[in-house]
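As you look at this complex, bear in mind that one protein chain is not there, while each of the others sits in place.
A, B and C label the chains in the order they appear, each numbered from 1.
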Amino acid sequence: MQLNNEFMIQLYRTMLMIRRFEEKALDLKARQIIPGLLHLYIGEEAVATGMCAALRRDDYISSTHRGHGHCIAKGGDISLMMAELLGREKGYCRGKGGSMHIADIDLGILGANGVVAAGMPISGGAALSIKMRGKDQVVACFFGDGGSNQGAFHESLNMAALWKLPVIYVCENNQYAISVAQSRSCSIRDIYLRKDAYEIEGCMVDGNDVLAVYQAAKETVDRARRGEGPTLIECKTYRWRGHYEGEADRTYTYRTKQEIEEWIDRCPIKRFQKVLLDQGVVSQVGLNQIEQEIQSDLQKAMEFAQNCPFPEPQDALKDLYYEE
Amino acid sequence: MQLNNEFMIQLYRTMLMIRRFEEKALDLKARQIIPGLLHLYIGEEAVATGMCAALRRDDYISSTHRGHGHCIAKGGDISLMMAELLGREKGYCRGKGGSMHIADIDLGILGANGVVAAGMPISGGAALSIKMRGKDQVVACFFGDGGSNQGAFHESLNMAALWKLPVIYVCENNQYAISVAQSRSCSIRDIYLRKDAYEIEGCMVDGNDVLAVYQAAKETVDRARRGEGPTLIECKTYRWRGHYEGEADRTYTYRTKQEIEEWIDRCPIKRFQKVLLDQGVVSQVGLNQIEQEIQSDLQKAMEFAQNCPFPEPQDALKDLYYEE
Amino acid sequence: MREISFSTALVEALKEEMRRDERVFVLGEDVGRFGMIYVAKPELWKEFGDDRVRDTPISENAIIGFALGAAITGMRPVADIMFCDLLTLAMEQIVNQVAKVRYMFGGKIKVPLVICTSLGGLRFAAAQHSQHLEAWFSHVPGLKVVIPSTPYDAKGLLKTAIRDDNPVIFFEHQQLMPTTGPVPEEEYLIPFGKADIKREGKDITVISYSLMVHKVLKAANELAQQGIETEVIDLRTLNPLDKEAILKSVEKTGRLLIVHQACTTGGFGAEIAAIVAENGFDLLTAPIHRLGALDVPVPYSPVLENFVIPNEQKIAERILSIVSQ
Partner (left out) sequence: MREISFSTALVEALKEEMRRDERVFVLGEDVGRFGMIYVAKPELWKEFGDDRVRDTPISENAIIGFALGAAITGMRPVADIMFCDLLTLAMEQIVNQVAKVRYMFGGKIKVPLVICTSLGGLRFAAAQHSQHLEAWFSHVPGLKVVIPSTPYDAKGLLKTAIRDDNPVIFFEHQQLMPTTGPVPEEEYLIPFGKADIKREGKDITVISYSLMVHKVLKAANELAQQGIETEVIDLRTLNPLDKEAILKSVEKTGRLLIVHQACTTGGFGAEIAAIVAENGFDLLTAPIHRLGALDVPVPYSPVLENFVIPNEQKIAERILSIVSQ
């Protein structure tokens, strides 16, 4: 695949933005400035980035409890995200949602979700709507290895396959569902093979290789756009942090320090950096500049968020029903 | 497979008993003597019969809304069944359950079920219990083509496979879920192939051939008893009657008279009759005698049921909680 | 005025709305050529075809989830769940997603989604096909709850539901389907949150909805011959709830009985009783009574079912015992 430099740099920038955004969030959570639950995506950035790079602005995604990466990769506004994490009035959800419910319908982000696999049927419905409206949009549906064992997985893939809907099911196999290793929750080794149960296409990719993810994404998105139905992609990857911020003392009950460190060595960002440098796409100076730009964008987002007031208590009563 | 004559005759007797029992029920429903919903198994008798013939008395089954056949094949008492259909005090459920809830825990019949696929996790739990108690019993779990699209199918097979539980999942593919042909509900042509999604064994059999069903059942039951885990068997068959008694005028909205007649020609009982006669297992006189014995047993069951009083209204308040 | 059946009225509502707005479509099990929806025969399917009267696999959770996904991306789905007993399979999507997405997303989307489901059972359908679960949904902020008792109301309320930009759960009693009543040829809508006073009276207020309204009316008419004047209120929608109508009636009669087919404990009758015990306490001259099904699963045998579910006679007895206290 021939990709132009600008595009490659954009991939890099997105991954790095996700990483830095979450490092910031981690810090804010540790200092109790973020009040709610926080599930970080650090180490898995290549999946969201590669996948969303194959999407158009008017395509849809549905996300998970670990959703910041998907949102940023689909073009989400980090100021509005940060404001939401801090529970502020101008946050994406006016402070009503927090990390697990960030959505931006104008960007096709159908929402993070606090319930595992709950986005799967919702994605299918968006795809059905596309088909009924005669559009050529597609939907990318992110879910985890753990999520693949929910009934919703089966019902959704069956219906999407039956109706040949334009959905790409993206299994982010980070090998654990909280503390349960995939081998202890999933009776099949390679989840993408479950495609055969629905007579659909699918494949497995290295989820730490953003170009591999992008390539698989591009192909399946094109197929979906051509009306050839859903796909199941499995991206093997790893989460560096605990399941949620706060798990700390339990991390080593279910995985070893060594295993974590091995995966940190396979950092998708470092790895792509090397590709960019080796191929002369960007220089070290260029990388430094990107880092600075991201830091400055983040800084602005932080300022926006922190200067933004909290909602009024009574605002809790708004936004439940739409009223003309 | 070498089967002795007595066993073959017993298979025949069971199939015929199911048929005659349901013909009786059909008549009673038409005359409004049976008050509730009735889903008949006519045409599918070989499945329950072949499967249950491979089970021991202490093995378990879980059944469906179309459950009379399973119950009779597992040794259920037709008098208690008939009394239940009539809502009588001595019925299997003391009149509280009716056709869709007949159970006999002493015979391992974990219940018919009014909810499609709801028996699937329950079967898995019985199998888990067997394993935890260190027994060599097995569970046969009946469900339909329609049921295979429920989330419960996926969750159950995954868990049973993961824990190598002794369950045989018996898909009774009668090609329709009410009015929806399998091709319009199921994204895969042969449901048994969904076995691969769980890395378990499975096979397809002619569900109108009782010997074929028995043979497949025997093998998979033996495997399960040896601790080699679950199996998914698909039995292709057909229901002759409407989805429920009363559907009448809608039957031809979703299938043709011709299709039904073709399947009636493939009657599992007639077909097995021919085998028995051809192989000299039984003579026509013998067959007639079996018919008479069944008629007489049914007659007794009917008398038992009709002489049995209705429960007292206040009995409705009993049986909810177990109290010492 | 012409008389049509409850199920015909519902089909008319769907037809009119589907003709009016091509974003409206129906999905559910056997809704198409079999015409399970509203026991309507293939009528709807014949006009609108497989695409807009869409048979689904037996996948209740996905039916609702797909409907939701469609609703937030430009369609106006009507999702049918064959019996309310099967809503149990879709509670995750209904309660955690459908009801909450708009709020969780800060009011930035609309969810024009109707969930239709039947309840109450045909007769003698036993424990898994006879439930009345409407109370659960009244406890879920974000859902509107509609539960009509007549063809007229069914049609007008369903049309309102389909045009609403919020999720609505619409309960149809199976035993009401063949019942008939006057329905005008002209188009009309019925607003949510307006109870219908079916019968005026000064001795006691009886509040009810769905099938039970008719049983209450029969009981009331009988009691009228003994000089007892019962005011009968049909709530029609549980959320929004017409508290004003309830309190106004209690102000007049001083006595209140609530009748529903759901089992008594934890039923919607409790909510009404609680509202009146808080806001209409001084209006009451007697204890508030509830009459629901007995607190057991619905048993199969006719003798047992009849004992468990309220009927005219029991309603009349209860009214009598209250007014003669």
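The working rule: a contact is a pair of C-beta atoms (placed from the backbone, for glycine too) under 8 Å apart; a residue touches a chain by one contact, two chains touch by 3 or more.
All values derive from a computational prediction rather than experimental measurement.
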item	value
Displayed partners of the chain not shown (whole complex)	A, B, C
Chain not shown: contacting residue from B:Ser123, B:Asn149 or B:Asn208	B:Ser123
Residue in contact with the excluded chain [from A:Leu55, A:Ala117 or A:Ala197]	A:Ala117
Residue of C:Val26, C:Ala62, C:Met104 or C:Leu217 in touch with the missing chain, whole complex considered	C:Met104
Sole residue of A:Gly97, A:Gly125, A:Pro166 or A:Pro268 that reaches the chain not shown, by the stated touch rule	A:Gly97
Residues of subunit C (touch criterion as defined above) contacting the omitted chain	61, 85-89, 91-92, 94-96, 99-100, 103-104, 126-128, 131, 133, 135-136, 138-142, 239, 262-263, 265-271, 273-274, 276-279, 281-282, 284, 286-290, 295-297, 299
Subunit B residues touching the omitted chain (full complex)	60, 62, 91-97, 101, 103, 105, 110-111, 113-115, 118, 120-130, 132-133, 151-152, 155-156, 158-159, 162, 318-322, 324
Positions on subunit A contacted by the hidden chain, ascending	35-37, 84, 87-88, 93, 95-98, 100-101, 113-117, 146-147, 149-151, 177-180, 184-186, 250, 253-254, 310-317, 320
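Going forward, only the chains that are shown with their structure count from here on.
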item	value
Chain whose average C-alpha position is farthest from subunit B's own	A
Averaged-CA centre spacing for the pair subunit C and subunit A, given as whole angstrom	40
Averaged-CA centre spacing for the pair subunit C and subunit B, given as whole angstrom	36
Rounded Å distance, subunit A centre to subunit B centre (Cα mean)	46
Where subunit A touches two or more other chains at once, by residue number	151-152, 155, 158-159, 162
Sites on subunit C at which at least two other chains make contact	56-57, 59, 61-62
